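Note that one protein chain is taken out, while the other chains of the complex remain in position.
Per-chain numbering from 1; labels A, B and C assigned in written order.
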């Protein structure tokens, strides 16, 4: 099937968040994802971008974040590429407030949301780059491995 | 000026209340009274009718209550006539809850409302009949003595 | 007349809909008494849907006010429409019972 691909390159700055979300929003809508799945993609993209700025680049800078959306027959693949330090996108096993620790902390919340909002999350380090690939399928479909 | 007069006769029963109010409502509207003055007339008519049933006739019965509405150039005169015992329509000087008495009572409330809602209230005993005359002027006009 | 009640743990909101007059005030009174008897000490009267309110309704309100205050609570009014506000004012009850612009302001006042 012919895959439509859209690309965006933005500097690693938080004011770019709205632009990243709007890009993903447009791609998801064009792919025909319903409102709820579209919102899930925006949410995961927001969290991913913030993690890249904060964890991969260690703070705001003009270094690049590449976003690519590729339509699948039944969903959307969103990938984020950055040139920063490797970061750990694996989720905590439970929300921090369900932790048995006396002091409830809030670390890991973004990663938890990414994993729960999306149907598939894959992180790779290739050379000096981080590649985070997220996919979301239309309701009723599950990821074709 | 030609005075339009409308009449209603109803038995002294509380379920007639809505009919009495509607009659007065219609007369006030036809006379061109604004919403607020019209409501004041309905309110006073309600309290007057209840007082006639309860105080003049000592309870519900099929005895008659006559209501008459007469248009004035700048307002409406509503009269209630009944064949019951004389009753005192004079108002308490203040609402019962503004009383200095330890135990707040609620007697006299209907009469207080009649006097405050209307611009003029007149009570007469003629033979075996009570005649209560209420008048309401359009905002901005005061009673022509 | 119909009475719509919303019971929360710490307060109940009572909304009489239609005409509260000498014919219907007994129903209104019964519902308020039920709430007081079931342990509600704080009541909000939502008077936004009142088509008519006479002294018969005010007597019920005043007697309920006394019950709630005796129990350590209170009653207040929310969203009184023009007619209800006019009657409350004519009778001077607006100086005895707090009148709030919204249900939430009334609930938050306890």
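The definition used in the following text is that a residue touches a chain if its C-beta (ideal position, glycine included) is under 8 Å from a C-beta of that chain, and two chains touch if they have at least 3 such contacts.
This structure is a prediction, so every number in the text was calculated from the model and none was measured.
Asks: When the whole complex is taken into account, which chains on show are touched by the absent chain?
Replies: Per the touch rule above, the missing chain touches A, C.
Asks: Kindly state which of the options A:11, A:26, A:64 or A:95 is in contact with the chain not pictured.
Replies: A:95
Asks: Which positions on subunit C touch the chain that was left off?
Replies: That gives, for subunit C, the contact residues 6, 8-11, 13, 103-105, 107-110.
Asks: Touching the hidden chain in the full complex, which residues of subunit A are there? Just list them.
Replies: So the residues of subunit A touching the missing chain come out as 14-15, 17-18, 21, 35-36, 39-40, 42-43, 46-47, 50, 94-98, 104, 106, 109-110, 112-113, 116-117.
The rule we apply is simple: only the chains that are shown with their structure count from here on.
Asks: Steps needed, at minimum, to get from subunit B to subunit C via touching chains?
Replies: When the steps are counted carefully, the minimum from subunit B to subunit C is 1.
Asks: If you count the contact pairs for each chain pair, which pair has the most?
Replies: Highest contact count among chain pairs: B-C.
Asks: If I average the CA coordinates per chain, which chain comes out farthest from subunit C?
Replies: The chain lying farthest from subunit C is A.
Asks: Select the chain whose centre, defined as the mean of its C-alpha atoms, is least distant from the mean of all protein C-alpha atoms.
Replies: Ranked by how close its C-alpha centre lies to the overall one, first comes C.
Asks: Could you give the separation in Å between the centres of subunit B and subunit C, each centre being the mean of its C-alpha atoms?
Replies: So the centre of subunit B lies 25 Å away from the centre of subunit C.
Asks: Among the residues of subunit A, which are close enough to touch at least two other chains?
Replies: Where subunit A is concerned, no single residue meets two or more other chains.
Asks: Which subunit C residues reach two or more other chains?
Replies: none
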